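All protein chains of the complex are present and in place, except for one that has been dropped.
Up next, subunit A:
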Amino acid sequence: MSDYKSDSSDTKGAKRSMDDSISKDSKRVKTNGKEKMADYNPYLAHMYEGEGKAAGQKSILDTFTRQKTTAEQASKAEDLDVNPWTNQPHSQQYFKILQTRRDLPVSKQRQEFLDMYHSTQILVFVGETGSGKTTQIPQYVLFDELPYQTGKLIACTQPRRVAAMSVAQRVANELDVELGEEVGYSIRFENKTGPKTMLKYMTDGQLLRESMHDHDMSRYSCIILDEAHERTLATDILMALLKQIAARRKDLKIIVMSATLDAQKFQTYFYDAPLLAVPGRTHPVEIFYTPEPERDYLEASVRTVLQIHATEPEGDILLFLTGEEEIEDACRRISLEVDDMIRESDAGPMKVYPLYGTLPPHQQQRIFDKAPEPLRKGGRPGRKCIVATNIAETSLTIDGIVYVVDPGFSKQKIYNPRSRVESLLVSPISKASAQQRAGRAGRTRPGKCFRLYTEKAFKKELIEQTYPEILRSNLANTVLELKKLGVEDLVHFDLMDPPAPETMMRALEELNYLACLDDDGELTRLGSLASEFPLDPALAVMLISSPEFYCSNEMLSITSLLSVPQIFVRPNNARKRADEMKQQFAHPDGDHLTLLNAYHAYKSAEQGGQDVKQWCHEHFLSFRHLSSADNVRQQLRRIMETHGIELISTPFTDKNYYTNIRRALLAGFFMQVAMRESSNSKVYKTVKDDQLVMIHPSTVVTSPYDWVVYNEFVLTTKQYVRTVTNIRPEWLLEIAPVYYDVDTFEKGEIKSALTRITDKIKRRQVLKGSR
C-alpha cells in the first residue's frame, strides 16, 4: 500500500538498453580537487564566475548568449576536443556516442526545437519511443540555458525510479561527465547529485516533495516533464502546480514531453501551448485480430506464440501478460511445447524469458541476450520470446522484436472511495495502450501484432485512454502534500482530470481522523510533520506516535519493511521449505511482528559477520528487499532525528514488548481493522465499510483473535486482508476514540460489539473507583 510504485520502481534495465561497455570504458581522470568545491553553493554560482563549469578556464560556452543559442553553435561545442563543461579532454568513447546521438531522429530538429523553445514559456513535445527525446532534449536545453550563468538547474522528471537512474547514467556518459557531478539523479530514498549538478533526472514524486519546501520551484530554470502521457499521479499534480507557478514565474520554462500523438489535451490544458512533434523510428506494423472472442486468453497466447514460431520468418516475439504467476506459467508451457516442436518438426530453438517488476535485476537483464543460434548449420533460425507485464509497453525498449502478441489485459491499480478498496486488478487495456503495444513490433523492421480479441471488441470494449492514476488512487497522501504545497482550495484546483468528489471527500475524512487536518481543513502540526515523511499518512502518523508506545525503533523497522516489496521469498519449487523457514520467524500474534523478527534475525546475522546473502538465501528471504528496507530505515531515521522524534524501545524481556508494538500499529491503522463474524468463522467484516474479507493465506497468525488490524485490502476474485496482526478491541476505543465513537456507527454487529466493550470498560472503571 505504502509502496505505491513497487511494481515499476524495481524495474531494472530501464528506458534504453544500457551499454555496459560504455560506462566501464568511460572512466576518466577526476577533475579538479573536490575539497575546493565542497562548500559550493549553486545559488551563489554567479559569484564563482565560471568556476563551477571550468574552474576559471575559458570555455566556448562563454561566447554563447543564454536563451539565444543555435543548433550550430551547440554542435560546434560538442565537436571540440575539450569538454566545454569540465574543460577536460573528451574520451574516445565520447565521439562514438556522439555519432549515434546525431543519428537520432530528434537531432535533425534541434534548431526547430530551439526556435520554438525561445518563443514560448510552455512547450509540448511529442516524440515516439526511439526518437531520443528523453536523453537529448534535456541536453539541448542545457546548452541553451547555460545553468552555470544563473545557478539554476534543469530538471527532467521520470515516472519510474529506475528510468531516472539509468537515463541519468546514460546522459552522463553522453556528456562525458561523472554521474552525480554535472548530471545527477534524485529518487525517493536516494539522492545522487552534487554541488556542480546542472541537469537532474528525478522521479516526478521527488520533484513534488521538493516543491513542498520551495513552492515556486525557484531552484530550476527549466522543468521537463517526461512521459507525461503516462499520467502518473505525481505528474498530474505537477502539471497543475506548474500551471500556477508559470503565471508567477515568467522566467520558468516548462516542457511537457509525451510519447503518444494525442498531445492535444496537453496543449489545451496549457493555454494552447505550441507543439513540436518528432517522428519516431518506426516501421509499419500489420495488425491481426481473432475472428471470435477467446475463451482463455492465456491458452490462446501460448498457442499464438507457438504458431508464430512455427510459421513466421525470423524475429523475436513479445507477449504481454498481467502478472508474475501468469508469466511464469506461460513461460513453462511455451518452453515445453517448443521442445516438442524441435523434436517432431525440426523447429528452430526458442529461448523464453519472463519480465516483471519483482524479478531480480540479473534475470531482467537476460531479456537483452541475443536470440539463440540455429541448432545446426543451415537449420531454422532461433528466436527469443519475452513474456512481460506492461513494463515492456513504454518503459523498456528491446530491439529485435518483430512479433507482438497482445491478449488485451494488464494489471491496473484501482481505488474506489465507496468501499475504500485499493487494489491491483486485471482489467482490459485502452486503445492507446493497444497501439503502444503494437508499436513495439515495428522497432527494427516491419512487424506483426496479433491481438487476441476481435476488431469489434477493440472498437467497442476498449476505452480510448487508460484512466490517469489520479482517478484510480486513494488521495490521502496527495491531499496532504497539496496542503503542504499551500494549495488551499482543493475543490477548484485545476487538474487535467480532477478526481471524483467522493475520492476527495474520503481523503479529507481520513486525514481528519488521522488528526493531520483539523475540522476546517487546515494542516495541523501533526499533519505538517507527517508530510515530511515520504510515506502514506497512516504510516507517517504511526511512526510519529510510536514514542508514546515506547517502541519507535521497532515501528521504524516495521514501517521500512512495509515500504519495500515482500521480503519472504516463496519459490514455486520449494514452497514447503520456504514456509517452514518463515515459520522460524513467525509470531503467533501477527504478520507485522513476524516481519520484525525476520528483520532482527537478518541484522544479527549481519552483525555476526555471516555471509548475509547466503544467509538470506538459506532462510528464503530476499536480500535485495531487506537491504533496501535497511536503506529506507536509515533515511526515515534521519527524518525522525531531524524532527526530534525520540527513538526508544521497550526492553525485549518486558512482557509488553510485543503488546506495545501491536498497540502502536493502531495509532496509524485504526481505520484498517476487521472484526470476525463469529468465533468459528473465517470471515471478517471491515469496520465502517462493512466489507466481508478473509485473512490472506500467507499469514502466520494461527490463532486469530476476533479483531485484527491489516496493512492492505487485496481484491482479486476474492477479498483478502494481507499482513494482519491480532488486536484487542479495547485498544481501539482508547487509541482512536473519535473514529470508534459508537454513535457514529451504523447499526449492526460491529456497533453492538463496540457497545459491549464500552460498557465493559465503564464497569471496570466503576469497580476501580469503588475500591
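One rule holds in what follows: contacts are C-beta pairs under 8 Å (C-beta built on N, C-alpha and C of every residue); 3 or more make two chains touch, one makes a residue touch a chain; residues count from 1.
Here is the rule we go by: contacts and distances are computed from a predicted model.
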Listed names "Ubiquitin thioesterase", "Protein phosphatase, Mg2+/Mn2+ dependent 1H", "Ribose-phosphate pyrophosphokinase 4" or "Coiled-coil domain-containing protein 75", with the criterion being the UniProt name of the chain not displayed: "Coiled-coil domain-containing protein 75"
Per the touch definition above, residue among A:Glu112, A:Asp262, A:Asp296 or A:Glu580 touching the missing chain: A:Asp296
Options A:Ile60, A:Met341, A:Ala432 or A:Leu715, residue touching the unrepresented chain: A:Leu715
Candidate in contact with the missing chain, chosen from A:Thr134, A:Thr193 or A:Thr503: A:Thr503
Interface residues of subunit A (partner: the chain not displayed): 290, 293-300, 407-409, 414-419, 421, 425-428, 452-454, 456-458, 460-462, 467, 471-472, 488-510, 512, 517, 519-521, 677-683, 689-694, 706, 715-719, 729, 744, 747, 751-753, 755-757, 759-760, 763
